[in-house]
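The excerpt is restricted to a subset of chains, each kept in its original location.
The letters A and B name the chains in turn, as written, and every chain counts its residues from 1.
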Amino acid sequence: MTKTNPGNFFEDFRVGQEIRHATPRTVTAGDAAVYQALHGSRLPMHSSDRFAQSVGLPAAPIDDLLAFHVVFGKTVPDVSLNAVANLGYAGCRFGVPVYPEDTLSTTSTVIGQRELSNGKAGVVYVHSVGVNQRDETVLDYKRWVMVRKGDTSAPTPDPVVPELPDSVPVEDLLVPEGLDLSAYDYGLAGSPHRWDEYQVGERIDHVDGMTIEEAEHMMATRLYQNTARVHFNQHVEKDGRFGRRIIYGGHIISLARAISFNGLANAFRVAAINGGSHVAPTFAGDTVYAWSEVLDTAEVPGRRDVGAVRLRTVATKDCGCADFPYKDGEGKYHPAVVLDLDYTVLMPR
Amino acid sequence: MTKTNPGNFFEDFRVGQEIRHATPRTVTAGDAAVYQALHGSRLPMHSSDRFAQSVGLPAAPIDDLLAFHVVFGKTVPDVSLNAVANLGYAGCRFGVPVYPEDTLSTTSTVIGQRELSNGKAGVVYVHSVGVNQRDETVLDYKRWVMVRKGDTSAPTPDPVVPELPDSVPVEDLLVPEGLDLSAYDYGLAGSPHRWDEYQVGERIDHVDGMTIEEAEHMMATRLYQNTARVHFNQHVEKDGRFGRRIIYGGHIISLARAISFNGLANAFRVAAINGGSHVAPTFAGDTVYAWSEVLDTAEVPGRRDVGAVRLRTVATKDCGCADFPYKDGEGKYHPAVVLDLDYTVLMPR
């Protein structure tokens, strides 16, 4: 018997199963610094303890997406090591902020399962929850992936397809405890534009482009202990579908978020990811650009100091976004688009 | 109206104007580690809390140049996003040491302004001050840049050209409070050579060369939240003047400082930058070397344990420095020279 972990195949999952993922992780100021060096975010809430304290937090939390990647990374060895495709996310809600020295761990519950008609693979739906050392939820999302069968003669389970929310309702968004934006300093934040100024339908070209190097995306992905093999092994990938290592989709999300500072400087917190699609793979040498459209704005119940903005951020490669490249008349993506992300941020008002 | 920051153009500045730069930044041991990995400094003062404590400091301060880059980086979006050229520095004085957990922020005052005769751009002079969370000055310098006009029909301001010091006088150098070098351990520092041994006119080849990768200079520059576009976007730069991303000049200063350990191991603190010139751009793949000349030595008023050494450090690319490449008889730089830096260090005596 081998002692290496072959990952789970489609037939290894059953609805209701709980998976306690390995490798709890204490995140530190070191992780925040490596993340900073790799993406270049300028959000003051994550850059300055003093700024965070001026709005009622105990210290600067780590970047919301760093927390996402750490929580997500733990699920890879159990959920998606034998994945053929990552099909989607839904209902991703960010919970209590994560501070340096917090220890994160993740559990998943299988909430759906549907074998393909060809009998070679199936779709697995999981609900994953990341918690800190006080068992407070820091992230909570549903994800579905297509997973190979290891034994194609394994019996076909009864199909269970869970209901998946289109978006996270504004009532479900979590505003960090103690947050009080009355003294939010727009000057130090780098932009005067507050919640009230963002209009539904408004589009923003984030202007800047960032070229990705192999060392960078691999360092990011290892930081998250994400073990998906396609990101790291050129010796195998040179003979693969693209001839190249494929960049972890989450790295593009992080770059798009960092780039979007230019136009969304006061979007101080990602509160939810409603859904998203990695439209095309990216590779080292690609230059990532991004633009955003305001899909909706909403008051946050009970708050006069903070509002929610639902955004679509589109990332492209090797294509500036002054013309807002997206889909053509038939709904087909512009060939430069690599990411189509629907998420909700909090902003001061 | 766009919500992206277009940066300031020449006509947006006026003498006397105060600019409070965005993104306060808490520097951490994480930043110090990333900086260490990128440059490889061996100065014990920044490597070991115990060493720093043995000479009276509370802990190991972060590298002086890391503090410089963080303070400087904040000014880029406001001062030099539309710069045509960085023309010079003067009177750069390092203040109180920066320790992990300190929060840095920067303000600038416009101290001069002179439009070019062609009416398309002008020189802007700023005085920038970086402070910590106790409002103590950590860095203080003057800088002038040539900035494009956004609207060439904007009126020409009265020219104001400030007086700029040739150097920082030794009386103005700050010796960190509490510092007492009587127990300075030359063995742990890696070299027996103290202040008294450095002679005016002495030249030192620092021997080692360091080849730069794209991932490295971009990580460094993002760590400092320096947003100058030429460093990050190969998709645009491939059609630019050099066909390549241009490395942030400060990265070369940091490499030269790290390389200069071999010959200047006891130069434990950069006290001032008197002036400097980025003679030529550098690119990924270049190998940086450095040599130094002692321009002056001075006693520090009231101190028997510490002395000042004024240095010229010259960095080259793809050219060893055994022959001290610098300028020819007509004052033209040797083609390999990329940096000519005039600065003052403190050394134990």
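The working rule: a residue touches a chain if its C-beta (ideal position, glycine included) is under 8 Å from a C-beta of that chain, and two chains touch if they have at least 3 such contacts.
Remember, predicted model here, so these are calculated numbers, not experimental data.
**Student:** With 2 chains in place and all of them the same protein, how many does the whole complex in this file have?
**Tutor:** If we count every copy in the full complex rather than just the 2 shown, we get 3.
Please note the rule applied: only the chains that are shown with their structure count from here on.
**Student:** Roughly how far is chain A from chain B, centre to centre by C-alpha average, rounded to an integer in Å?
**Tutor:** Result: the chain centres lie 36 Å from each other.
**Student:** Any idea which chain B residues touch chain A in the complex?
**Tutor:** 2-5, 20, 22-26, 28-31, 33-34, 77, 100-101, 103, 105, 133, 213-215, 218-223, 225, 227, 229, 232-236, 245
**Student:** For a test of understanding, state which residues of chain A touch chain B in their complex under the given definition.
**Tutor:** Interface residues on the chain A side: 28-34, 36-40, 42-44, 47-51, 60, 187-191, 193, 197-198, 204-211, 213-216, 262-265, 285, 287, 318.
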